[in-house]
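Take a look at chain A:
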Amino acid sequence: MSNPILENLWIIPLLPLLGSAVNGLFGAKWPNRTVSAVALSSTGLSFACALEAVREFLGYYEQNHQAFVKPFFDWILVPGHFRAGFDLQMDQLTVVMVLVVTGVGFLIHIYSTGYMAHEGGYYRFFSYLNLFMFFMLILVLAANFVLMFVGWEGVGLCSYLLIGFYFLRKSATNAGNKAFIVNRIGDFGFMLGMFLLFRTFHSLDFHTPDLKGVFDQAAHLPADAMGQFGTLTIACLLLFVGATGKSAQLPLYVWLPDAMEGPTPVSALIHAATMVTAGVYMVARSNVLFTHSPTAMYVVAIVGCATAFFAATIGLVQSDIKKVLAYSTVSQLGYMFLGCGVGAFTAGIFHLMTHAFFKALLFLSAGSVIHAVGGEQDMWKMGGLWSKIKVTAWCMLFGTIAIAGFPPFAAFFSKDAILFSTYNYGYNGKVLYGVGLFAAILTSFYMFRLVRLTFFTQPRYDEHHVHVHESPGSMTVPLMVLAFLSLTGGWFALPALFGGKDYFANFLAPVFAAAAETGGAESAQLEHILSVVAVVAATVGLLVALRMYRGKVSEGKSEGLHKLLYNKYYVDEIYQALIVGPLVWMSRNILWKVVDVGMIDGTVNGIADGSRAIGDTVRHTQSGNTRSYAVWVLVGALVLAAIIFWPVLHPALFGGVR
Partner candidate 1 sequence: MSAFLTQYAFLIVPIVKIAILVFIVLTVDAYLTWIERKVIAHIQARWGPHRVGPHGLLQPLADGLKFIFKEDPIPAHVDKVAYFLAPFITLMLALTSLAVIPFGPQQFTVFGYRTGIGIAEVNISLMVLFAITALAVYGVALAGWASNSKYSLLGGLRSSAQMISYELALTLSVVGVLLIAGSFSLREIIVKQGNPHLGLLGWNFFGFSSETVAFTQIIGFLCFYIAAIAETNRVPFDLPEAESELVAGFHTEYASMKFAMFFIAEYTSMITISCLATILFFGGWLSPFPTTPFWHFTFYLPSVMLIPLGLWVIFDGMRYETVFGRIVLPGVGSVMVAIGAALIVFPVVNDNIQGVFWFLAKVFTFLFVYVWMRGTLPRFRYDQLMSFGWKFLLPVSIANVILTSAVILWRMH
Partner candidate 2 sequence: MSAALVIFFALAALAVIGSISLIIQREPIHSALSLIVVMVALAGLYLLMGAEFVAAVQIIVYGGAIMVLFVFVIMLLNAGEEERTNFSKLATFAGIPLALAVTGFIAAAIVHSSGALPAAMPKGALTDTRTLSTLLFSDFVYPFELTSFMILIAILGAIVLAQREN
């Protein structure tokens, strides 16, 4: 076989599953070293396999210019009507995702071995983490919506498990539940979308050899006009609902900030780098559909843009270091959707990748900081750590610069590409661009605010109890690697600056062939102008931050706008009042008190009482006299004989009458 790994694609997800199973089943008794050895080897191997698979795929693509799809076995099969198989596929988009997932995942595994070293439930943690890797890989490798949905739900489950990892903390379990429930709403949309697609195309495969796949068929359909709600538009919107749930967009973003209850590596891997980008991936994956409905694209763009701005504003004033990063994540995801919405799927995915690097970096550094100051997360109780933990500080700084979008760091290129496409977008492109730009300013502001509060300004923790220390190598090394990546990650797009089309776009071109024409007319010098503007915006944010947070700072009492932002626009409270409260009231007073107690229990008890009553009357036949029993046996025999022989005897006995 020429492509050993590619032909056996299943091996990539299988390895983490094995690791998870081994750790989960036997890990409880093992020392931490063994557990981490299993976990790391499984993920590392799977990373290696991914690399090999990618190499083979590139060779494969050279020969026959199409995605590699291979069905491994039938999972659900209704011959002639429906088939959902365990089919895995590999194309350029998958390549990016797989590499990001396995690579970043591997790094974060390494980091976790250091970070979780002193935590309980070590084996449990790694078992969950590997399981998450498995589901995420299934999600990105899937070749049909059903299998994709399996991964989709699986990562949801793992996220739930890991958010609630410290299940002794009420807040953690609550956060887990919240994440799960909010995601349910999105998943509901996703499922509806799937059903609609199946109803339309009678298939849920992406591409099939006989061109019966969803995308194959959709490609030949006429596109809906703007504002026309055809089947495709509705399907796309439903799918996008799912995306908003998974990728924490308005209005379903509320779970992500709470998800920070989980261990920091989890926040880095799941809630920054990989899982939350699943929505973006899904939208990009079904770009064929989206390009056929401008309306959906427009909605995506608006939602993305709004989320980017909205989350950024909240991020401005948060005091919990991880919360800040969380809102920044939401906002960055908004950028990605903005990119997808305006048709620049390439840019969106590009930003996805770079974001995976620098946001993971930021989270891990934050984790390292928290680690350093002994579990303290409130930035107002930090400060002046620069000299004490240099490595972490530098990495954090790298990440900040990267996210703020200074050249030549990653986000500069990706965010720039997105904003550029937004500027060229047909419908209110300028407005969206403006909002996005303002969000960029905010981004750089709150990030540098974070840096300032954490590393500079005077220390606000008491040196007596907290003795700050640098994290072990197992934590710092991944930080450096990620720092390097977030520096160089964007250089694929380097040529774009000089008017050429960047490598990344070229690489992804075949996947987004359908979306190519919506790229809009590009002109080099306009792009230069815009990128300069972006840099300026970032600088503004930087300067403001430097200006505001310097020397002795203290958490002032918040009022007015600050208070509003600090309380996240009271969104949670609103949801509580509008949705959760009524729901709880209804389920308590109607579903429980009336339906459950009244109807269901009533029925069950009724049946029980009825049978008891019947028994009371019937039991008198049980005289204890064996001969009576014998007669009852006879009655039964008679009935049986009648049933059996009736068809035979009916004509024989009564045939003469008629």
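Simple rule for what comes next: a residue touches a chain if its C-beta (ideal position, glycine included) is under 8 Å from a C-beta of that chain, and two chains touch if they have at least 3 such contacts; residues count from 1.
How were these picked? Simply put, all candidates are chains of the complex that A comes from, given by their letters.
For clarity, every value in this text was computed on a predicted model and none was experimentally measured.
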| field | Of 1 or 2, the one touching chain A somewhere in this complex | value | 2
| For the complex, which residues does chain A have touching candidate 2? | 623, 625, 627-628, 630-632, 634-635, 637-638, 641-642, 644-645, 648-649, 652-653
